[in-house]
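For this depiction, one protein chain was excluded, whereas all remaining protein chains were kept in their positions.
Per-chain residue numbering starts at 1, and chain names A and B are given in the order in which the chains are listed.
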Amino acid sequence: MIGRVVVVGAGPSGLACALELVAHGPVTLVERTPVVGGEVGWRDPFMRQLGEKAASRGVDFALGSIALRWEVSRLLVASPGRIDWIPASTLFFAGGLRPGTAKDVGIHGDRPAGIIPATVALHLLEADVPLWTNVVVLGSGKWADHVVDAVGKLGGRVTAVSVDSSGTKTADKSITNAHSFRAVGRSRIEYLDFVADGLPERLACDALILAGDPRPNRNVEGALIEPASGVVFVQPLNVITATDRYDAARQLSSDWLLAQRGNA
Amino acid sequence: MMKSDVFDVVVIGGGVLGTAVAARLSSTSARVALVESEADVAEHASKGNAGVAVSYYGAPSLQQTSLINASNPLWEEITARLDVPYRRLGGVMVALSEHDEDHLPSTLEEIHACGVRGEMATATRVLELEPLISNKVRSGLFMPDEGVIDPIRLTVAYAVLAATNGVQIRLSETVLRIEQSPGRSLVITDKARLETRFVVNAAGVRAAHISQLAGGEAFTSYPRKGQYVVLDRSFGSQLSRIVFSTHTPTTKGSNVVPTTHGSVLLGPTATDLEDADDRATDAETIDWIIDNAKLLVPSTASAPQIKTFAANRPAGDEAHRLRRDELVPNLVHVTDRSAGVSISPAAAELALSVLRDAGLDVLDKPHAITQLPAVPRLRTSGDPISLTDRDPLYGQVICACEHVSAAEINQALSGPVPAISVDGVRKRSGAGYGRCQGSLCMAGVSFLTAMATGKGPAHVKQTARGTVGS
Partner (left out) sequence: MRVSSPIGELPFEPRRIHYRERALHVDGDMGAWPAHVVIEAGDLPALARLVATPAVITAAAVAIVGVVAIARRKN
């Protein structure tokens, strides 16, 4: 018997784990937003389908609930009006990825307003209010692509800067192989200084969006660092599409189940 | 038509010393205004420091030392009363070389001459006190009365106490001129003309400028930049003492300091500048800090680094200044280069004394507030389940990394000295302080701040100086 498993995160990875595990024991799926889908989004048909399937297979849902502390055999979860422990023998942490911070990416210089993580920029831009006119997006990949789209739709100009050779083709301008970043601006960001192709560059901007260098989100005390007792982390860095993440997580869960039966 | 207001004391500067003085004055009958040029209190040195409430800093004969000695035993009581995080961790000064070791006896002698508790420690004892210290340690000094405090929450608490008792906290207001006439000054700002009997100059890195505006002494004053690195709480939870570099005649070194957030600060450095507004970090200095920390505590090398920052402290001919100006009798200077937090309770008391000696004839107000209500914090609560009985919004967690709930963020956005920016919310509640640096919560915090300040997504303030949108 594997006991109750609590899965944190209802994106493709978390839903995959829940579906694989629920066939062998009770599963609670904890998700901090009120919907399933994670970064893929609640409106995505594949995510909706997975959510419905999980519900029909008997997964217990705790939506709008955030995991706070993991102690061996229980997880502290908070939602409006209720903070309580969920007893469980194992935590599958599928809390997704976040863009690298200014420290992760190595940006020195000033600390002005206008330096914003891509995940935040995307939420703010959903208000359909033009926030910036001349944006530098630092990093390449999904977040950068979405920011370029969202800013462009509201009439802003976007220059994409990446640390490797992968550019962002949809941007107004794309600069690759950049390093040694410095933000310049006393109140609001005015420039991003960097070196590309051995030459110092300066880009004027009114916002610097941090969209690269994905890292795993970690916010549960007791499950911050690998390895953690009783915790399986499901946050692959190099698996990109929703279906790939789903497949990888199902495989990982299935392997884990086999290992448990092997140990029994 | 410019407003003219009349006060007994105008305090210039909303850092830890200015707000402490204002808080002390607020329990007297004095009419007080505090003027701060930034949009929030604690925006300069009081925001950017390691948060050490020292027991020992310098020579026994200094006024600063008697203020540290008077303040240090009070921290448990003061911080409980003002709802400010504080931990009396004790500090270990580490000698890694013969050269370091040579300086320990004279340092210990000075510590004892100051009347402060301290003892020599063998390498074995050092490692007992703090096992994470390098096993290359030769010997050390243990100072049991060193502590760590949240300097921003302390400053805000002083400001809230002052405001609750009637002090006018005037933010985003810059002093342009000070006109003197016998027995009074006219402090002319970009918003008003404040007539006052006394001026307290607590302007930190701008204190020399304020003195000049008032026709007071010409100080030799320059900003000293300190850079810092913040390490994640996953490492911080393992460190139990403040770890100090050995003090030598030329430097107080760079330290490894557990914070009241549970994180660890590495730093500070000391680079003298001309431009007080230059708070840029640079790769070379940050690398130095990290390398230096590795020597003291090797496991800092593998600790996740979440942020770097810099702040400028007021250096110059006097490291500490709490006295009347020599030229302008109604001007009192209250500045300290590095120990503002550590001296603040006693410095506020002494400032009132100096003002009284200068002719401020005010009475104590028996009904002044001396305590602030404790705001429970979800992250550290020993009984988190009960918090939703107090406020259901304790269950609505906005900052995932630091476990900060909407209840606490709403608290930060309310009261007499509320947060008016995303960064202001971080300063008061901790939301956004953690390892993701806002990538999960900043949208939510921006929205709550926007609703509280009546702004939209473009105009909500991100920092004291800038908005989210441009």
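Following the convention adopted for this analysis, a contact is a pair of C-beta atoms (placed from the backbone, for glycine too) under 8 Å apart; a residue touches a chain by one contact, two chains touch by 3 or more.
Quick caveat, the model's predicted, so the values are computed rather than measured.
**Q** Using the touch definition from the top, which of B:Ile290, B:Ala351, B:Leu387 or B:Ala406 touches the missing chain?
**A** Within the whole complex, the residue contacting the unshown chain is B:Ala406.
**Q** Identify the residue among B:Ala121, B:Leu448 or B:Ala464 that touches the chain left out of the display.
**A** Considering all chains, including the one not shown, the answer is B:Leu448.
**Q** Which of these, A:Pro34, A:Gly58 or A:Pro200, touches the one chain of the complex that we don't see?
**A** Residue touching the chain left out of view: A:Pro34.
**Q** So which of B:Asn49, B:Ser263, B:Gln396 or B:Ser439 would be touching the chain we can't see?
**A** Selected residue, touching the omitted chain: B:Gln396.
**Q** Since one chain isn't shown, list which residues of chain B touch it in the complete complex.
**A** 393, 396, 398, 406, 410, 444, 447-448, 450-451, 454-457, 459
**Q** Take the complete complex as the reference. Which residues in chain A touch the chain that isn't displayed?
**A** Residues touching the hidden chain, for chain A, are 34, 64, 80, 127-129.
Keep in mind that, in the parts below, only the chains that are shown with their structure count from here on.
**Q** Between chain A and chain B, tell me the centre distance in angstrom, where each centre is the average of that chain's C-alpha atoms.
**A** Distance between chain centres: 34 Å.
**Q** Chain A touches which residues of chain B in the complex?
**A** Where chain B meets chain A, its residues are 232-234, 277, 279-283, 286, 305-309, 378, 384-385, 387-388, 392-397, 400-401, 403, 405, 434-440, 442-443, 446, 456-458, 461-463, 465-470.
**Q** Residue numbers of chain A touching chain B in their complex, please.
**A** The touching residues are 32, 66, 68, 76, 78-85, 98-99, 101-103, 106, 108-114, 116-120, 123-124, 127, 129-133, 180, 182, 186-188, 206-207, 210, 217-219, 221, 224-225.
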